[in-house]
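Report on one structure; see the data block that follows.
Of the protein chains in this complex, one is absent; all others appear in place.
Naming follows writing order (A, B, C, D and E), and every chain is counted from residue 1.
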């Protein structure tokens, strides 16, 4: 099992979600984070123009079993990219175990 | 050391928290996320009935030393379950090191 | 590659961020969480005085390549500490792979 | 007078804001819905009743019932809304002004029972309480009934509006029980903080503004001197109530509690309502100061009784309403022991009637629609479980 | 009358709140900006136009144009704002009252086109619509033009204000297209829930309050009887509209939808506007009840037509505006087949004119500033892309 953490543009979320469903990844959790990165966003507030590298991003946390890892990554890579700086990142972390709270089952069975 | 990520129903949080305190797990962090899963929730907005699989969930991040892993999992499993679809998941990830910022100590000592 | 998760006081964030930039760690994501820990905060609401161990904290998620791990930890340790209970924790988790969504590159190259 | 009607109408936004702001976000839509329900249905009920009172058929029935109960209200226009149509304003204005008042009683209840009452149950309760109990009590005094004959004085409704609402609130929260999490296993009260204090504060400002209409309009004439005195006493009592509550609660609890400030202002306003036209500014300030202290103690008392009143409606409307009614016998132009006694009796009779009738109504409600939502629904919030909507769909929430 | 002007001014806050509350947080600043723009520029335009109408130079030009078009408006003061300056109020009050009205038409459009229109395009549209179309139509009736001569009746603007705004909204959303995500691939409507229902509810309360000024002030005299009757009919229609919409939508969709309650109240208010001074309370309630049902059906209809109207402006202002105008021929003192026919013709002519002129204006807009923001900007929200600011900078958001 792997944990796939994807940090994407909020405006790409709907497309990414559909692509994930397309490869049978129907379970995940997400929340919004502030990303500090290369992209700069111009703001003006009361006459002060400033540009910030702190941008709202969406954080997806997807735990999948090994056979799904690649499909998932490809689904995200192909839909979340706009080609402009700031498209985000995908990270893969090892997961040792998973439980489904409802039934108590564990292992890959608990994932779907 | 392990990181225990638990995604639970918000309405179960108070019970889970007490159970965790019951097994001496007094330190953790949590935040609210949107979960995409099997459970569907019915909504109506301005005459449009729709059901969504995006549901607010609470995300608990608990880092514990090995001896606590099982107790923690059992505490969550026994309190967070309602038996209905959508009760959530628990994931176990490896943690290599931990530091307490206040003192700089590391290892298991830093955890409590 | 490692994932550095740091839970810090919100009031220390600006200093931490500058310290990170100081050691060339220019990329990370953060969000606010509720921390359950040793620190207690006194509140009063409509005549009910109560103290809570649930305190708002900021959660930093920083993925760095091995050579940066130590610098990053030191940068955080030296700026986030106030010496009072509740300064927070740093956790190090293994990361297996990283991708830059914009270009699809992977490995350490994708991190900066 | 028409302006006052508009201001009294606007109080319903004030109540809505106050109630929303002092409760948790997961029940926001439910509270708003109840408030819209109360003002619209209240007005319509009032219209139906008002009209019927003009035609013999219903009037006989209604009055007959009351006659049977022995309260000698015999004048054809003995009901609400027509009794004093001899001033410098029209019947229409009076109807609307009174109609806006009527709904207030149910709105007061709405705040106290928030976050756990079943929507259908509340709707049934509100219809019966606004449609029957409030006008019956009102007729006793403003309709020229027996309380009026005895010399009971209640200028703009400390008893007739606020206490009537407050008693209803008290009985309902008693039967309903506390919200989950309000008391811990040992019975110690816990804080369930309101989710939007700016909105709640705005509610208080709007209510204060509305009180200019409430008390100002109750002069029921364009006499500028009396009306303006009324506005001065109203404002001073509000100011004094707020200040007293803040500093008294600061003394007790060692913090500057904004919600106590708000409740103190409201307590002062409710306290002055019964005698706003009888008091000098100094009297008004005294009444307000005492009301402010009373509110703080009242809120603590409610907690001690293991009752759960999220917005402080009982302390503000019932306790300060009683205080204000009695104050007419203590301060101002009408003060005197006899008057005090009459006020006390009036408070007692109205209280007894409201308590009994609330019990009866709530028993009916319990038997038919049910009174309280089930545990799961309450934990998830009434917005999702009763309305299937979220009040702040775009915001990440945080509550426990 | 001056109070009414203040209340009508305050309606602009009501509209702003309603529109904000029913849309997503990422477009909040944009909507607020549009509302500020409409009220300020509307007033200034009105001032420029009003003054010019007083001096022969411009007046000749303007009237000549209209004369040329064959609508026999010949009186020198045939324009807006001066035509009925014979009552018990001053020219200045009248100017301001009318000026506050004028901006309303554009505000109605603002809500419907929210979340996707280009700011510059909207500003251009608003200037032309408020500066030209609204006063031309207004002159036909309130300025003593041909509709007035035919006996067309529109007390406070069901047609002249609300339908004019509503037609503009309809045409603009038709040309603009739906928001991304409003319809799925199969054309089924999806919900894009509003982000702040307390604010939206406050908007409805404020609008209701403002309607006291809107309808009350349109009596244009201090006749207390008529004014107060107007307030009663206005309030009862609002209450009836809200109740009807709620229970009718509960019947259809099996939930208690707060936003339907709100739209129902507004529908009732718009519905009564044309004949507020001609109706008995019972008539008003009937008009309101029907308006409530009409709003619910109207909203469903708009969805079915694949049009996207986030706040329900077309259902509330256009459809209920038409209903209200026709209702003058069906209910109340003026009812009669002839009157109904005149009303129908009036609705038709105004509709045709607004549709055509909107098309022309929007074609100009499209050719110059452009009408719709591009996809990326829309997804990121207009607040960031057009203003570079966030409405709630300190809150963690959640929208999809």
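Methods note: a contact is a pair of C-beta atoms (placed from the backbone, for glycine too) under 8 Å apart; a residue touches a chain by one contact, two chains touch by 3 or more.
Owing to the predicted nature of the structure, the values given are computational and were not obtained by experimental measurement.
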| item | value |
| --- | --- |
| Touched by the hidden chain, restricted to displayed chains | A, C, D, E |
| Absent-chain contact - pick from D:12, D:34, D:179 or D:195 | D:195 |
| Residue in contact with the excluded chain [from D:48, D:231, D:252 or D:364] | D:231 |
| In chain D, positions touching the absent partner | 3, 7, 24-26, 193-198, 201-202, 204-206, 208-209, 212-213, 216, 224-225, 227-229, 231-232, 235-236, 238-240, 242-243, 246, 255-259, 261-262, 265, 281, 285, 392, 395-399 |
| Missing-chain contacts mapped onto chain A | 34, 43-50, 54 |
| Footprint left on chain E by the chain that the document does not show | 2-3, 5-6, 9-10, 12-13, 16-17, 20, 28-29, 32-33, 35-37, 39-41, 43-44, 47, 51, 89-90, 92-93, 95-96, 99, 119, 196, 199, 386-396 |
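Operating definition for what follows: only the chains that are shown with their structure count from here on.
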| item | value |
| --- | --- |
| Steps needed, at minimum, to go from chain A to chain D via contacts | 2 |
| Shortest path length from chain B to chain E (each step joins two touching chains) | 1 |
| Contact-richer chain pair (by C-beta pairs counted) among C-D and A-B | A-B |
| Interface numbering overlap (same over half, different under half) for chain B and chain C | different |
| Longest centre-to-centre distance from chain A, chain (CA-based) | D |
| Residues of chain A touching at least two other chains | 31-32, 93-94 |
| Residues of chain E whose C-beta touches two or more other chains | 193, 255, 257, 259, 396-400 |
| All chain pairs that touch each other | A-B, A-C, A-E, B-C, B-D, B-E, C-D, D-E |
